[in-house]
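Scroll down for the structure; my scribbles are underneath it.
Excluded from the complex is one protein chain; the other protein chains are retained at their positions.
Chains here go by letter, A and B, matching the order in which they are written, and residues are numbered from 1 within each.
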Amino acid sequence: MGLDDIFTASVFASAIRLATPYIFSALGETFAQRSGVLNLGVDGMMLMGAFTGFYAVYLAQQAETVSEPVSLLLGVAVALIVGGLMGLAMAFVSVTLKAKQGISGIGVYLFGLGLSELLFQQWVGTPKSVSGFPRINFPVLTDLPIVGEIFFHHNLLVYVAFALVPISAFVLNNTTFGLMIRAVGQNPEAADAMGVSVTRVRYATTTIGGMLAGLAGASLSIALINLFQQNLTAGQGFIAVALVYFGGWRPWTVAAGAMLFSFVNALQLQIKVVGADIPSEFAVMAPYVITIIALVFATKRHEQPTALTKPYERGE
Amino acid sequence: MAGRLNRLIDFAPVLIALILALLVASVLLLALNANPLEAYDFMLQGAAGSENALAETLVKATPILFVGIGITIAFRGGMINIGGEGQMIAGALAGVTVALVMGEMRVPPELAKEKGAFDLIIVACSLVGGFLMGALYGGLAGFLKAYFDVNEILSTIMLNQIAVQMMNFLLNGILLDPAEAGFNNIPKTARLVTAAQLPRFSINIDLPRQIGEIQHIELFARTRLHWGLLIAVFLAVIIYIFLWRTSLGYRIRAVGENQRASSYAGINVKRQMMFSMFLAGGFAGLAGVVQVLGLQYRLQTDGSPAGFTGAAGFNGIVAALFGGLNPIGAIPAAAFFGGLLVGAQKMQRELGVPASLITAVNGLIVVFVVSSEIFILQRSKRRVSVAENETPTLNPSPIKREGLASSDDGEEDG
Partner (left out) sequence: MKKISTIGLLVLLLVSGVVSLAHDDVFRIAALMPSATNDLAFSQSMYDALVAVQAELGEEAFEFTIQDSTYIVDDAAVALRDWAASGEYQLVIAHGSQYGPIVEELAAEFTDVSFAWGTRQDTFGMDNVYSYAAASDEGGYFNGVLAAHLTETGVVGLVGPIEVGDGKLYADGFANGVASVDEDIEVNIVFIGSFSDVPLATEAAETHIANGADILTGTAQMVVGPIAVAVANDVLWFGSDASQDELSEDIGVAFQIYKWEVLLLDMISKIQEGILGGEYYKLTLANEGLVMEYDKDFEASDELMAIADATIAGIVSGDIVPIPEMMEEEISDEEDGDE
């Protein structure tokens, strides 16, 4: 067994697929945290997005009234809306009602975990599959050796996720909205004094976070796996929160963290397939260990948004 | 009297929130053709309807309380510890190893006369071992934060997964029950010898029934209630004293309130960070080892994190925050969650409603109750500021008022 057997093109392709839901949800969480809201309920929002997106597609494809692409777009829309609504609820609880964000997030997680499973049991029953986003075959590009397999044979949502990385970075760093988000997260009093509504900005970012979490869930249920099962995300939302810290609240490094984590995960699967004689528990552990080690050696220039987890009290 | 009334009114929003959450849950129950009133009746029965139900509620609350105490320390020290699950597992692994090894030992002759003395030593060593391993595991996250600036939320989430796999590896390897060794095993340790078990306890009450006649009642006689609960409650009080009446505790809280100011005041911030995570991990470790010594008498898993911990590592966070980040407050909070979890399962069994409904309702209750805090805060704001001044100021310093975010004006490049 040589390195050629381990570092194959398929491992890189696999890492890109694995990273997709993390990138969606971690980018969403980056927006929320940059404005000062810690949303620990990401996983619950992902699950609700995954189920409702799946269910919309399932119904539409059963009814056969709309074409397949339309049904898939419908699924994406539903996942965005449901995720957004959950984000809105989280914003109401943590911004307006000023609830402790650590707990309210765990509550939202449990709610999403339970409700998505309940609705699945009641409305669908056992796991059933849908025709999800197909893998795209680009002319010429897909057939390129190695590069084609790694980059040009994925479904649409994978490309959307990666496209969102520069877009998010641009929005955060180069737009007025981004400036407002950073101001609200760094110094809400000053932002408020300058006429920026802390409440409105935090509502917006938390809702965006929810929408992206919903989309992350849908990327599993209607693009990568094409079915729903209880607790489909298996805790990915929590890893996404961790990745935001890994990336120091910056979209590019957050995405890099998602890629590192996913790459090691893809690698450990490949190593097991080619039959390396290491205990499988250690292989499963690897992505978590390496993510920590990577952060130990990384240079960290950016500090946590000062107002993170702190509800804003006007006039104090 | 007025104070007591005030405190009662403080709890009114919590009760209203609870009722609102149950109302929303009722809609879900009705949609499932279940009678909500009947459902809540079962829930209450399951949580406190009988001696055994009450005992099970307390048994469920025990690890939640241990973790909750630890989380309280971490939060007070400014650390967000999501790693309760992993620390519980680390503690349980170490504790069970000590218990298994010492359980095999011959009783030293000098202790043989004193019956039970060696048992006590085994149990104490196991508890200490569990505490230390959990503390080291939690302290690792503190160390990484203090010296490598690795955020503790990230590291603790990752360390949870690492601990689970470590447990699966060890339970399927060197810790495997020798009776299981062979082709197709279940990952579990051997059963602890009786000497290494945490005893169960019951409460003896003599009630004067009629004149000259006394009825003897033994409460919790045939239940699983064990000494872990008493240890947890005792430690909650100790930690309360530690945090508010000792200078070490004061330093932890000072760092939690304002690192920069603490550092000006001469406190070694890094050391305090590690120390608060060390203690937090230790308490989670105790939760883990107590589950083994007090309940299952062996460490076993289904391979998932919650399979062993019962998600107490997470529920402890909620209990700590519900308890107002006060170890004493964590006691009723843990009992409440214990009752909720145990009662909800009764409801599931009796009505045949899906387990998922229970999960969703638990989530609703957490969200609603935590949201109601704002109403308590508004009422008690005045009193809190008075209370704050009462805390001992061993080291009068500018810490207090600089704690607000405004002290960081304009430093960020953004």
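Going forward, a contact is a pair of C-beta atoms (placed from the backbone, for glycine too) under 8 Å apart; a residue touches a chain by one contact, two chains touch by 3 or more.
In this text, all values refer to a predicted model and were calculated from it rather than measured experimentally.
Which one touches the absent chain: B:227, B:278, B:297 or B:336?
That would be B:297, which touches the missing chain.
Which one, A:227, A:256 or A:308, makes contact with the chain that was left out?
Only one listed residue reaches the unshown chain, and that is A:227.
Which one, B:326, B:348 or B:362, makes contact with the chain that was left out?
In the full complex, the listed residue that touches the missing chain is B:348.
Among B:48, B:195, B:221 or B:306, which residue is in touch with the absent chain?
The missing chain is touched by B:306.
Touching the hidden chain in the full complex, which residues of subunit A are there? Just list them.
8, 10-11, 13-14, 17-18, 21, 117, 121, 125-129, 220, 224-227, 229-234, 236, 265-266, 269-270, 272-275, 280-281, 283-284
Considering the whole complex rather than only what is displayed, give the residues of subunit B touching the chain that is not shown.
These residues of subunit B touch the chain that is not shown: 38, 42, 46, 52, 56, 60, 165, 168, 172, 182-188, 191, 222, 224, 291, 295-298, 300-304, 306-308, 310-311, 341-342, 345-346, 348-350, 352, 354-356.
Going forward, only the chains that are shown with their structure count from here on.
Let me have the rounded angstrom distance from the C-alpha centre of subunit A over to the C-alpha centre of subunit B, please.
Their C-alpha centroids are separated by 30 Å.
Which subunit B residues qualify as touching subunit A in the complex?
Per the touch definition, subunit B meets subunit A at residues 28, 32, 80, 82, 144, 148-151, 153-155, 157-159, 161-162, 165-166, 168-169, 172-173, 314, 317-318, 321-322, 354, 356-368, 370-371, 373-374, 377, 404-406, 408-410, 412, 414.
Please name which positions on subunit A make contact with subunit B in the complex.
So the residues of subunit A touching subunit B come out as 44, 93, 97-100, 102-104, 106-118, 121-122, 179, 182-183, 186-190, 230, 238-239, 241-243, 245-246, 279, 281-282, 284-285, 288-289, 291-292, 295-296, 300, 303-304, 306-307, 309-310, 316.
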